[in-house]
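Note that one protein chain is taken out, while the other chains of the complex remain in position.
Order as written gives the chain letters A and B; numbering starts at 1 within each chain.
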Amino acid sequence: MLDYITNYLGSQVTPGQAGNVFWITVYILVIFAGVSVAVIAMNWLERKIMAHMQVRLGPMRVGPHGLLQPIADALKLLLKEDLMPENADALTYRLAPLLIVIVAFTTFIVIPFGPTHAVTDMNIGLLFMLGVSSMSVLGIVMAGWSSNSHYPLIGALRSSAQMISYEVAMGMAVLTAVVMTSLHGMGPYGVGGANTSGTGTLSMIGIVDAQADQQVWFVFKFFPLGLIAFVIFAIAMIAETNRAPFDLPEAESELTAGFHTEYSGFRWSLFFLAEYAAMIAVSSVAVTLWLGGWLRPFPNIHGPQINLPGFWVQAAPQAGLVDLLFSFAPALTFLALAGLSFRAMVRMPRHPSFKVQTMGLGGFGAVLALVGLLLLVPPVRNRAQDIFWFVAKVSVSMYLYIWYRSTFPRYRFDQLMKVGWKILLPVSLGVLIATAVTGVTLGGWH
Amino acid sequence: MNDEKTARVLAPLPPETAAPNTFLDSNELIINMGPQHPATHGVLRVILRLDGEKVLGLECVIGYLHRGVEKIAENRTYAMFNPYVDRMDYVAAVSNGLGYCEAVEKLMHAEAPPRAKYIRVILTELNRIASHQLWLGTHALDIGAVTPLFYTFRDREEVLKIFEKYCGARLTTHAFRIGGCLYETYDGFEKEVRKFCDFVDPKIDEYEELLTTNRIWVERTRGVGVISGKDCIALGVTGPVLRASGVQWDLRKAQPYSAYPDFEFDIPTGQRGDTYDRYLVRMAEMRQSIRIIRQAVERIPEGPIMAKIPKVIKPPVGEVYHSIEAPKGELGYFIVSDGTTQPYRLRVRPPSFVNLQALELMVKGQLVADVVAVIGTLDIVLGEIDR
Partner (left out) sequence: MPEEDKPVAPPSPPGAGQSGETPAAAAPPAPPKPAAPAKPPGPAPVPWESELVTRLKLQYGSAVAEASTYAGQHYLVVEKPILHDLLEILRDQDGYDYCVDVTAVHDPKREQPFALVYILYSFAHNTRVRVKTWIRDGESAPTVTDLWPTANWLEREVYDMFGIRFDGHPDLKRILLPDGWKGHPLRKDHSILQQDNEWVQINLGIESGQ
């Protein structure tokens, strides 16, 4: 049994490929818990960031700087009465939120947080991802239909039309990345080192590996083709997740809350959870396809080789100096966050009523500092830096989500369709063809 | 009661609107928007008849906020009724008060002294800015832009602070009395108003920066809820909606009242009569208001603030109609006096009520999302519609 567990630690493949059931279970649990915590954190961050963009403070009361607000909200939602419209289709009504949550979390199976940090690596990972995520429209339609109410129905209809439309453009953009994996060469234009091997794969890990091999993030490949495809994907993914400015299915001012108007309490919070989980999932795909997944910035620069024996470099013996420097970034980030927490703690008013909050901030900072210090340890550092870079990139994408929401008005339905079919789809098709042509002429097929 | 109304809307379509060849059988959808709905600005109820997302027809159901203001007026003295008018268009309470006080003064053949008139103009124009700011915030929110709401409320706060310092109230101010003003300006009033003008001018640029060239904003508002100047006049629509349709008509210029003849300002107009033009007109109006306030503060005369009118207000027998340019349009008071201390009949001509009638014309054939945009752009206040 112990062998069964330890065998995997040294392995260079994902537990799914290794067939290691124990580690698969652990990974699934960790990802589930991690995504749930991320959703809670995202909730707090979204409220704080939007508040600061809108000259407000946001939650300030529950916990220091409102840090415990999402937890309080979650508790409130759990305790709320679970209402169901009288004439609702009971079974469908109850199934819909479950389906959406299951779908949202299933997609995380194939998302690689690092070369080995994925539940499994399917050779059709990307296809699986698209297929599963498009099933969430089913849950939305079920929710809208079974509520037996007009607003949810219209919301569901809008949602299905929107998601189907944008999946096409999204698929084209994804194909562009897939085409790029099968092209040779180093550097943005694929000229030069024909010795590296692209893989031509749908596997999520394979795609990042291809970016590592070609030493370029696909967003910069065949500039500006990669960038255009990335932008198309970024727009489509906002529409896919029903977020502003494409949040028509839940357009508050028109349809009160869209397809989940009739839901309350825990069922409503499942929708909430699923929405944010789906946002994280599609952002992860975007990061994997275009932004080099777990690769650190400037993956093509390694700096001079250093082979000093000793504790600090022992973990990455063949890496260059730049690699080493970048590998300190996770620890420094956490230490900086800890510093911010301590600073906030020092600045708390000296008053007995703030005592608990001050202590809480201090504890939070201590935890962050501990994580930061732990990340300095070479084996941990080496294994965790992939996850760090991946999460950092996803965080940037999530920040953009919030930024869009507080900046843009909402599209109208016909305009949304116009953008989807008349702009994004032709452009993405063009980019796909142009990528293929450029690849053939400049790099040659693998 | 509701069944009856719904049944009327549910009545079959007239033949010309029914789809000629319905290969796929489809039904109309009746949607009940309001009276409790995030976008109906209060308790407006709109029953929409939809074909998919397209609006085939609608019916407004109003009166949820009816308080019988006109009946109350007949049972109160002229001075006692003054605070009630603040409760109609509570977003622009000062304008309501100005209209009422001027109407009663006209009935009494009295006139407020020049200083009072200037104070009135300053406060009324400040209130116009506040009203437009609130409109902009909520209108943008309806269209999905969340942030302008907070910006406008932040800046509207400065107006309310001036009101509070002047008369102790922020929203329903009861700032004016029949015959002039009760309160002299507080120390530093002029300085603060000037400061506010300097403060809010760049803020309006800030709102415009967020919206005017925003592609989504332009797409959502351009060509939406178009109404021609002719239709506006036929439907009695006034205020910025009329001006955005190209009719250069503002009561402050057409039939100047109070101290308005003394000031220089322009009447901004639009050409297309769509939601975007109405937005631009209102933005320009805020700038014109600032211009008026700056002039008024500069030239404010010294002197009494109250005309010599009797303590008990007893206008002679007669009837007058007086109207002012409220932020929403022509706000008129038709007062019949029988020589007693109470109005015999007081009729309010509310701009929002009349403007709301145009909703059906403006959204028929457009999409559900446009209904929300058009309700926002009409700038209605239900307190004034239902009275």
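What we mean here is this: contacts are C-beta pairs under 8 Å (C-beta built on N, C-alpha and C of every residue); 3 or more make two chains touch, one makes a residue touch a chain.
Just so you know, these numbers come straight off a predicted model, no measurement behind them.
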Q. What chains on display are touched by the one that is not shown?
A. B
(Q) Touching the hidden chain in the complete assembly: which of B:Val241, B:Ala259 or B:Val354 does that? (A) B:Val354
Q: Give the residue, chosen from B:Glu158, B:Asp370 or B:Asp386, that touches the chain omitted from the document.
A: B:Asp386
Q. Which of these touches the unseen chain: B:Pro301, B:Gly339 or B:Gly365?
A. B:Gly339
Q. Where the complex has a chain not shown, which of B:Ile72, B:Ala169, B:Val218 or B:Ile267 is the residue touching it?
A. B:Ile72
Q | Where the missing chain touches subunit B, by residue | A | 1, 4-5, 62-63, 66, 68, 70-72, 74-75, 106-111, 233-237, 247, 249, 254-255, 307-310, 312, 314-321, 323, 330, 332, 334, 336-340, 342, 344-345, 347, 349, 353-354, 356-357, 386-387
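Note that in this section only the chains that are shown with their structure count from here on.
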(Q) Under the definition above, what is the set of subunit A residues touching subunit B in their complex? (A) 50, 53-56, 150-151, 153-154, 157-158, 244-245, 247-248, 251-256, 405-415
Q: Would you tell me which residues of subunit B are touching subunit A in their complex?
A: 29-32, 37-39, 52-53, 140-147, 149-151, 154, 210-211, 214, 216-217, 219-220, 367-372
